[in-house]
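Let me begin by presenting the structure, written as structure tokens, before commenting on it.
As you look at this complex, bear in mind that one protein chain is not there, while each of the others sits in place.
So, chain A:
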Amino acid sequence: MDADESCSLAPVENSRHWGEEKESDAVWGIFLKKVRYQRPSSIVQIVQARGNHSLGDKKVSSNGIDSDEPDDSGEIAHLMWETVRLKVLRAGSLKKVIEAIANDDTDIQATHLSVFLATYRTFASPAEVMNEIIKIYRGSTDEFLSKAMLDALNVWLDTYPEDFELGTEGFECLHKTVLPFAQDENLKSLLLKTQYKLRSRRKMKKAASVHSLRAYSPVCIKTYSLPTIPENHFAQQLTYCDKELFLNLRVWECLGGLWKRRCGCPTVAATVEQFNALSGRVVATILLDPAASIQSRAKTLDKWIRISQELRLLKNFSSLKAIVSGLESNPVFRLSKVWQLIAKDRLAIFSQLSQIFSEENNRMAQRTLLETEGTAKFPTPTKSPKEKRFLNRVLRSSQSTTKLFPAEIDTPNGTIPYLGTFLTDLTFIDSALPDRVHGDLINFEKRRKEFEILAQLKLLQGSAKGYRLEEDPYFTGWFSALVCLDDKSAYELSLSIQPERNVFKGHRKTDSFTSNSSSENIDSVHQRKQGSIPSSNESSILYGVTGSTGNSSGLSSNIPESTVVVKVSSPSKGDVLYKSMMVGNSDHTPRVLAQALEKLGLEDEDPRNYQLVQILPHKELKFPSNANVFYALDTSVPLGEIRLECRPIYHLTNNNNSISKHSTTSS
């Protein structure tokens, strides 16, 4: 299935290294390759003669038949092989690297060209490459070389049309070079082809943008709610979005040298953004609602695990990883009281899902999975019976799928990988190998290595086309309207839901658990080996222990009974849009102001010089200087959308005396 990809992996397949050849501007690796012939029997004689003749410095094994390969029974007699000497460019100047496209062995030429086109951006700009190609094309008397250059331009246009986009240096370069030589029919037709291609791309883009406009129509909001939306629909919509992003991904942007330095990698950035948006929403939906009971938080958490199951079946490892890491981020993961309420089966499934992304053995689990399922149509691993059992379990417990079974599961799917793994690999390759070698020659060996990874991504992109999913614009609208939390607020909210002293993993020197850890406790802790989720059994033991000596942090007594999350901003801090913070039912204006200013990085300001204002859609509500903010808030706006502003007083007195007077006289 991946013949053309895999042959590009090793420099030369079925070959052995012979030596190295150096020129002033190039270093070549020399390989000897066995080439097998299969000819009709009528010309056997000729083939044999030729084969024997050209074996040259390599001794033929007794029969001249490659015994490693499976026999094609009757064909054996006609199979002969010869040894060919192959040159593979290791390093070279830009000119040499481009000329090597025309290496006289077609097998390597294609590979070289693919590697070159996928990676050239790390050592040259599109214009530089275009100039060089056309220079070689026009300057060469070698017809074969000229033709190869023209082929290269055509392949380039077909595989990376974005480089020829109007306004890019690539396009301008082509234009400029071609115009003076318009009599050159070849270049002229290339230019026409480019223009045609650009037109059709523009048309497609236009259609797509009309489509997405529909998606963001304001009517969509609040059509769904997390508790009621079917998990498979949720997962399919996430997958639809990830699929679009993945198909639009320009894989070369992932190259370590480019992404690490953030050199214009919009399609990678878009993937990362969607990933963060999802894991941020996972965290927020579990933590945000201050009035939520532990039970309802557990329900939300359970919902996310169910959604991840569906994602697993859809082989969408990107969103799956986003949810898993959201659930495993400290603010959520530490809430043992919530995790306790999750059914055992569900927990087991979650820990299995999380195991997919284990770091052990250089992320072996994930790599093997991608290898076995990457281009398969269904999530049906053949290798591990354990994995098979697990999948069956996921299938069984996935209600929504069983309902639609078998129609739903029969839909062939693609695969969407978690891009981070590839980015890390490419970063490592980039820092492990030098860009330039032997003075200032381009290290093309490095590019070959990078291409191996890019080729895997390309292959998966091909398989991602297999998804048959329709966008639901209502979902898109609803999902993008869900609130995200910043890191610090998430942690603070988490602490308010479950104060730190109750966290199951006490460890300090003075901690009671350490000193009290009787064998009995340890045993019960060790009973649960699978995964690392705080089970109810263990937690209750630990609560007992910590509770009996407890009270080390003393946090719990200060926790307000009711809290509300507000967004605060200040005109004194123009660059920050807003920060989220909590207001408790015992918080008065000075305290809220002080906290808000601290949040906004204005801790040096005196809260007394500020006034607290609630921003409402059509009006503002100014708080008296010592009001109970919690009860004074106008809560007619949706939860999570309560906006407060810390306004410097001088600002007010300048513009509106009555308000400032009001603020000082009341209370």
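For this structure, a couple of remarks:
Operating definition for what follows: a contact is a pair of C-beta atoms (placed from the backbone, for glycine too) under 8 Å apart; a residue touches a chain by one contact, two chains touch by 3 or more; residues count from 1.
One rule holds for everything that comes next: contacts and distances are computed from a predicted model.
Comparing "Proteasome subunit alpha type", "ATP synthase subunit 4", "Ras-related protein Rab-39B" or "U3 small nucleolar RNA-associated protein 4 homolog" against the UniProt entry of the hidden chain yields the protein name "Ras-related protein Rab-39B". Screening A:L145, A:L433, A:I615 or A:V637 for touch with the missing chain picks out A:L433. Between the chain not shown and the residues A:H17, A:K95, A:R138 or A:R261, the one that touches is A:R261. The hidden chain makes contact, of the residues A:T177, A:T194 or A:S329, with A:S329. Residue-wise, the contact with the chain that is not shown comes from A:G420, picked out of A:P161, A:P230 or A:G420.
When the missing chain is restored to the complex, the residue among A:L166, A:A269, A:A343 or A:A481 that touches it is A:A269. Take chain A: the residues that touch the chain left off the picture are 256, 259-262, 269, 272, 275-276, 279-280, 283, 321-322, 324-326, 328-330, 333-334, 359-362, 364, 367-368, 371, 420, 423-433, 449, 452-453, 456, 487-488, 491, 500, 503-509, 514, 525-526, 528, 532, 534, 538.
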